[in-house]
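One structure below.
A single protein chain has been omitted from the complex, and every remaining protein chain is retained in its original position.
Right after this comes subunit A.
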Amino acid sequence: MALVAFKKQPDKTSKQPSVERRSVYTTKDCNLWYGNHHALKNINLDMKEREVTAIIGPSGCGKSTYIKTLNRMVDLVPNVKTSGVIEYRGRNIFNKEFHVEELRTRVGMVFQKPNPFPKSIFENIAFGLRIHGIKNKKIIHETVEKSLRQAAIWDEVKDRIHEPAYGLSGGQQQRLCIARCLALEPDVLLMDEPTSALDPVSTLKVEELIRDLKEKYSIIIVTHNMQQASRISDKTAFFLNGEVVEYDDTYTIFNNPADNRTEDYITGRFG
């Protein structure tokens, strides 16, 4: 069978048994409806910390909906109903006592289209600190620099940190948005097709960044680009029509999928 090229990471086998990773997100029988449309059907997934989990699947398969459920961003859509449980570090995110503000502080999100605020580069990063009541100028300055360094964009913007963020290129804007999340030192980064609006060079930079960030953060990334999933992720979940068809090590998904539909999708027979 002709599967997409997949570079096996050299440290892959040696890494696997060494550490017992805890779960960040455990999804149990999760369903979601937009009005009458059943968008997520009985999702069961267990995502580990400090791994990159990729979610792939054709348009309309529910992958974006699912990642937006993980930080309850779907709440913004009118007429959304959910059932089942999604546990973040053992706490049900649908529980009323778990405020969405806390969840979204611990879980950062990077969106499909770079969405910096119409403010300066500095204020974009400081925004998260300010809304959480941090006023100390020294802390804010240090955090802004640290976050921009972590997002590998510091050298490009350090001389124009007080200029409007809209002056940056698309790829720089997206890394700025990643830095904006990092400023709050989150536990998890959710990325909803973060490179779909970027050119190939910017895409590569963001992918390199994701590989670096994996050391400290758990990353869940939705992508329509299968090569990207195979390049950067440890685990891959394949969504189709609102269901999880297969969830396994990325290597297995791309080289020895258990389900025919997964194989058809990754070999480009549909989607």
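FYI, a contact is a pair of C-beta atoms (placed from the backbone, for glycine too) under 8 Å apart; a residue touches a chain by one contact, two chains touch by 3 or more; residues count from 1.
Simple rule for what comes next: contacts and distances are computed from a predicted model.
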| item | value |
| --- | --- |
| Absent chain [UniProt protein name; select from "Carbon monoxide dehydrogenase small chain", "TonB family protein", "Phosphate transport system permease protein PstA" or "Cytochrome c oxidase subunit 3 family protein"] | "Phosphate transport system permease protein PstA" |
| Chain not shown: contacting residue from A:Leu184, A:Leu198 or A:Ile232 | A:Leu184 |
| Residue of A:Lys28, A:Lys113 or A:Lys216 touching the missing chain in the full complex | A:Lys113 |
| Contact residue for the chain not shown (choose from A:Asn31, A:Thr105 or A:Thr267) | A:Thr105 |
| For subunit A, residues in touch with the removed chain | 71, 73, 76, 78, 100-105, 108-109, 111, 113, 115-118, 127-128, 130-132, 164, 166, 177, 180-181, 184 |
